[in-house]
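Every protein chain but one is kept in place in this view of the complex.
For reference, chains read A, B and C in written order, and residue numbers begin at 1 within each chain.
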Amino acid sequence: MIIIMKPQAAKENVDAVVRAITSKGLQAHLSQGDQVTIVGVVGDKTRLMHDNLELIPGVDKILSVTETYKLANKKFHPQDSTIHVGDTPIGPGQLTLMAGPCAIENEEMMMQTAMAVKAAGAAFLRGGAYKPRTSPYAFQGLEEEGLRYIRRAGDAAGLKVICEVTSLKALETAVRYVDMLQIGARNMQNFELLKEVGRSRIPVMLKRGLSATIDEWLNAAEYIISEGNPDVVLCERGIRTYEKATRNTLDLSAVPVIRSKSHLPVIVDPSHAAGVRGYIAPLAKASVAAGADGLMIEVHPCPSCALSDGPQSLTFEQFETLCRELKPYADLAQRTF
Amino acid sequence: MIIIMKPQAAKENVDAVVRAITSKGLQAHLSQGDQVTIVGVVGDKTRLMHDNLELIPGVDKILSVTETYKLANKKFHPQDSTIHVGDTPIGPGQLTLMAGPCAIENEEMMMQTAMAVKAAGAAFLRGGAYKPRTSPYAFQGLEEEGLRYIRRAGDAAGLKVICEVTSLKALETAVRYVDMLQIGARNMQNFELLKEVGRSRIPVMLKRGLSATIDEWLNAAEYIISEGNPDVVLCERGIRTYEKATRNTLDLSAVPVIRSKSHLPVIVDPSHAAGVRGYIAPLAKASVAAGADGLMIEVHPCPSCALSDGPQSLTFEQFETLCRELKPYADLAQRTF
Amino acid sequence: MIIIMKPQAAKENVDAVVRAITSKGLQAHLSQGDQVTIVGVVGDKTRLMHDNLELIPGVDKILSVTETYKLANKKFHPQDSTIHVGDTPIGPGQLTLMAGPCAIENEEMMMQTAMAVKAAGAAFLRGGAYKPRTSPYAFQGLEEEGLRYIRRAGDAAGLKVICEVTSLKALETAVRYVDMLQIGARNMQNFELLKEVGRSRIPVMLKRGLSATIDEWLNAAEYIISEGNPDVVLCERGIRTYEKATRNTLDLSAVPVIRSKSHLPVIVDPSHAAGVRGYIAPLAKASVAAGADGLMIEVHPCPSCALSDGPQSLTFEQFETLCRELKPYADLAQRTF
Partner (left out) sequence: MIIIMKPQAAKENVDAVVRAITSKGLQAHLSQGDQVTIVGVVGDKTRLMHDNLELIPGVDKILSVTETYKLANKKFHPQDSTIHVGDTPIGPGQLTLMAGPCAIENEEMMMQTAMAVKAAGAAFLRGGAYKPRTSPYAFQGLEEEGLRYIRRAGDAAGLKVICEVTSLKALETAVRYVDMLQIGARNMQNFELLKEVGRSRIPVMLKRGLSATIDEWLNAAEYIISEGNPDVVLCERGIRTYEKATRNTLDLSAVPVIRSKSHLPVIVDPSHAAGVRGYIAPLAKASVAAGADGLMIEVHPCPSCALSDGPQSLTFEQFETLCRELKPYADLAQRTF
């Protein structure tokens, strides 16, 4: 932590800052510049957490030097992690494909989808049983009934099953059905839910919040890990910007950024990012080329009859074509699926 | 709802769209342009909700004509609403001041703050018992103990009490203590929580999400109202933009925009928006001038010892000065506090 | 300037950084933390401008302590400036109203507008002779002919005249007609134009770029001042964000931020920010309450026949009403117009 004093700060202001630091058993290093004085803090900064040094007269600003997340931080865990969902690994060497409809609509469509995406190369079946929708009047999901359908379909096809949980109640039910939990963008900072997921010990995919910084995202992962669940996979799904040509702006740079800041696997969801079916294939290939550990893709037996997100869903045939086209990209990235 | 066809759309594409519409008992109005054909839909559009017309070949885009929120919509409720929190009204003619610390730290500081802000003109005591914090290692709030403190302080000073709830569990406890619930920015689309708050029938202040559009915000209000709780007050608290000179960018235009789109009262929180104490007074005055129904301001007996958000908190004296300076602005806006 | 080393930086990395600094005759102050080493630089940092310290192995990041703008900086010019446009001051104590149509359409409408806005209290007549338009097929302005019209109208009504210049050629012509130049949002970083305006010695209003940070904006002002023209007035006109309910998002916090960082006057243009006529009056009042030194408002004799930006223009009557309503806000802010 570094405290930068204002040019006109008096000596007693600097002294007050130094006293605040040393009174907590920390060391203060002064750097007297020609325009400003800078005070460096050495020692366990959490002891200063409740002191508002910014408010000491003469203080201009305070700069943080180290990240607040530790368990998710590559600095303290330099080797990239592999997360195991049962016997299915996610991480280096793998290109994990998760596919399925936005919303679970009935058992039959889940069965059909499971068979189709398995045949094409997917390892996970996705599908929403609890749908967070902007309008209260939109379809909200089949809840436990949906979980039963996806479980059966996953088992029948030999796929792992991943579902979003949107509340503690949904979590309580979902843990009995799914192999992997998903925290959606809208709940990335639903801290109660993160903590409870952390206690659940079931692997979890944490989607990036709609306007979350990468730093906040890794802190959200830290909530889960610090409660005892180290099996966190991150998922970039687009951020909100001024550009409206796509539903969200896929921030593909997040892949190499996460790779440099964290040891956790990171996968990409181009379907929600683009919101337009025709953009999914190029963005999926780009994600693999950028180093993603996997992809989450919306697939629906009949996109034009989907209850949710039809326009961004692929048909079985389109998904199969995509998987075939992805193969050489996976090879180049030394990944298999 | 309007469907715009692509220039090269064939007649059978247009026919397919028309069929999709009429098959639900709705009417389709064709408008044959020189470049494109446009199809207008007349009737109850919710019947089309599960049809993905975008996917019919030849469709270019679909435009929505009417808002999805109804109960929060001024079009269907032209008169501005007054929300009653016990005997305290929020709405036209009022400038409701809510003040207090970011986090409840102990009983004494709540008592002191309550007395000070009441004397200055506040009607509500605020204070966080459940604190959503970016890092799991930051102070998370006193929970029920904090609620007891704020209740006692509010009662002693004759102030209404407002607290944020961050989960169903917190809600269950909070309803026994507070006069008004607060949904924070991070939970604006925590739909489970919104629905439960809607069932609680306790007045609620709904903060705008960090990157929520005004349309999404009003849809979130709709979640609460549609569950039976009409007593919703909106609170603008800054949105996330590229500009980092302030913690968030206060979107003061939201006040007249809400006024034109909804009948619900809207108050402004300049403390969280600015994040810097020196900007609060000018922004508070600006909020009143823009037509806000109230203000939420962070006040702390000793900002430099606050456990949270000290740099943006006002001292008692600063708050008193602000209230004095706000009076003539309230007069101009024909509001009292 | 502060250099933060990576946790794993070797002693020779730190030594290399120190050498790079001392080799330019500057001093390096080491602060050995428990996790990281920090190197503070003391002396004239511009000597390091061409050294890319970031690339020395072991360097994590480099933080700048002081702003790059000097002449626009309040730290070196603590008293708020008053800019004089002829005998008309802009700055403390004044509320300078600039009004007129978006585009100059003909002489008659300029005459009518000049008389109307003068009567209502404006000090400046605005009007675009060179219009930067998104589409090449939209109306681009009357150019020199327009300048003649606005000059005559300004003279007839006793108003100062302000016009946007969009190129060096436009500047060359405009200096013969106008009292004040305007640099529009799209040209805020058209550095050639800024420099030439700096050499012109005519007072200039510099609008904030569509997505310019306040820091970049002040650096743009520095371009003008450093060429010899100190008479710069800043104009906040809304920034681009994800929110589309208004044309741009008026960043009213910019007013107190500028006030704390610069001595230059700052005025607000609510017309371009809001893009909707009904939001202009509340935002104009809010701007005055936030401390703005003036307002730029679009006024048109017949908004529904305007060639540009009609929907956001006020009629004469609406402008007169607004001015009357602004008076008490100006009084409260101890400003006159």
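FYI, a residue touches a chain if its C-beta (ideal position, glycine included) is under 8 Å from a C-beta of that chain, and two chains touch if they have at least 3 such contacts.
Everything quoted here is computed from the prediction, not taken from an experiment.
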Kindly state which of the options C:Thr173, C:Gln189 or C:Thr321 is in contact with the chain not pictured.
-> C:Gln189
Which residue from C:Asp179, C:Glu222 or C:Asp251 sits in contact with the chain not drawn here?
-> C:Glu222
Pick out the residues on chain B that sit against the missing chain.
-> 2, 4, 6-8, 29, 31-36, 38, 40-44, 63, 65-66, 75, 211, 240-242, 244
Contacts of chain C with the absent chain, listed as residue ranges = 46, 49-52, 54-56, 68-69, 132-140, 166-170, 186-187, 189-193, 195, 210-211, 216, 219, 222-223, 226-227, 240, 303-307, 310-311
Chain A, residues in touch with the chain not shown (by the definition above) = 211, 213-215, 239, 241-246, 249-257, 259-261, 273-274, 278-279, 282-283, 285-291, 328-329, 332
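The rule we apply is simple: only the chains that are shown with their structure count from here on.
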Could you tell me which chain lies farthest from chain B when each chain's centre is the average position of its Cα atoms?
-> C
Approximate Å spacing (C-alpha centroids) for the pair chain A, chain B = 26
Between chain B and chain C, centroid-to-centroid distance (C-alpha), Å = 31
Separation of chain A from chain C, taking each centre as the mean of its C-alpha atoms, in whole Å | 38
Per-residue overlap in chain B, given as positions that touch at least 2 other chains = 211
